[in-house]
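I have placed the structure first, in the form of structure tokens, so that the comments after it can refer back to it.
Note that this complex is displayed minus one protein chain, with the remaining chains in position.
Per-chain residue numbering starts at 1, and chain names A, B and C are given in the order in which the chains are listed.
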């Protein structure tokens, strides 16, 4: 299983801070697509992804037990 | 083995951010006494201690693999 | 100088030598809103040599809740933010040279202002300008510090050409639909937290204490008590058009810019964004209505009534018509307030 954390407005869209999901064997892009469907998330293409607190590209493969975090860049200032 | 982290001026006194030390079976107070001797630290009696990111009292026993952090309360403002 | 900066000189990370270096440095701050005013105040108090601030806006009542430096008098006088900032900074530290520019941070202007500076502080409110800053930073090999916040959430990342990934590595494309302070709100502590991170990095760079620079991307949420710092080395893209081996600095090119044009014979400005993609009009409508905006829409466009007499009509591809103004800068401001 994998813990998936949502930050900022993604958290509001999902309704909770984290979910448990089986994403091992998926790429980051595949997980994004899956979550977008389930939770009706806003477009995820520019959302930053971290695997175990390290920046991950869209084609990176998720391993069993990895913690994934989605961090949407914001523009306010 | 145990990882011991030092914050603020304790880090300066020790000269590095963390050391590896075998402290399993020691209480927090015993570890403090040991470190005070080795590193000529300032008095440690009011230094806050955390074991695995949780506040620990002086009589708490350290287990194998625990990460210990020493955080000196500061008074500036 | 010694007495004034004595507590900063006492700090071993800076010391006498660091303070001397800081006092000879020139920083460019893009934006004089919440992050701009806050960053400027910290750096001017710290005794940098010179600061240049550019901003296109004037001080409004709704700014006072989070934008330090500004007072009720500035609102009454409708002072341009760059001018108001300069006025207050002079009272805080008369020894620091402050240059104020009122206007849009276009690529030409930014490239011009950046020549000769030691550091660029990001305090803008949109990604388009940030991508321009990013390209200018790479082209002129000058570090910049990204900072942004909305609600209780914020983030910062220090970009050093040749050493760290750049913003174009991280994003690959400009986010078209981002939360802004005008749609998601903002609390002052989130601003302060971003300023703390940006200015700590700035002081390291200005004192030339390069080894202590934060290499991670920090993000936090003060209301939800979250704090993460991400390692970023995997983000480096050697084919990046901004920082890779064959850079073209795409955001300095004309076709990648937001196009604004006054529509012929009408009190309307058209804006065509540089970002490409599709907006979820439905979601935007829900969000804006929940904020109290009057919206009306169909599958192809969304019309939103704004404060005052303006109205914005947004199409699915991000194109928008701002009715009720002929002022290009004003129209762009309105657009970026709603769409980021």
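The criterion applied here is as follows: contacts are C-beta pairs under 8 Å (C-beta built on N, C-alpha and C of every residue); 3 or more make two chains touch, one makes a residue touch a chain.
Keep in mind that what you see is a predicted model, and the values were worked out from it rather than measured.
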Subject >> Chains in view touching the one left out >> reply: B, C
**OP:** Decide which residue listed in C:102, C:140 or C:196 touches the omitted chain of the complex.
**Re:** C:196
Original post:
If the missing chain were put back, which residues of subunit C would it touch?
Top reply: 3-14, 38, 41-42, 45-47, 61-62, 64-66, 68, 70-73, 91-94, 151-152, 181-190, 192-193, 195-197, 199-200, 203-204, 209, 212, 214-216, 222-225, 227, 229, 291
Subject >> Residue ranges of subunit B at the interface with the undisplayed chain >> reply: 7-9, 11, 17, 42-43, 45-46, 48, 50, 53-57, 60, 69, 71-77
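Everything below uses one rule, namely that only the chains that are shown with their structure count from here on.
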**OP:** Compute the centre of every chain as the mean of its C-alpha atoms, then state which one is farthest from the centre of subunit C.
**Re:** B
Subject >> Distance between the centres, which are taken as Cα means, of subunit C and subunit B, whole angstrom >> reply: 41
Subject >> Sequence positions of subunit B contacting 2 or more other chains >> reply: none
Subject >> Residues of subunit C touching at least two other chains >> reply: none
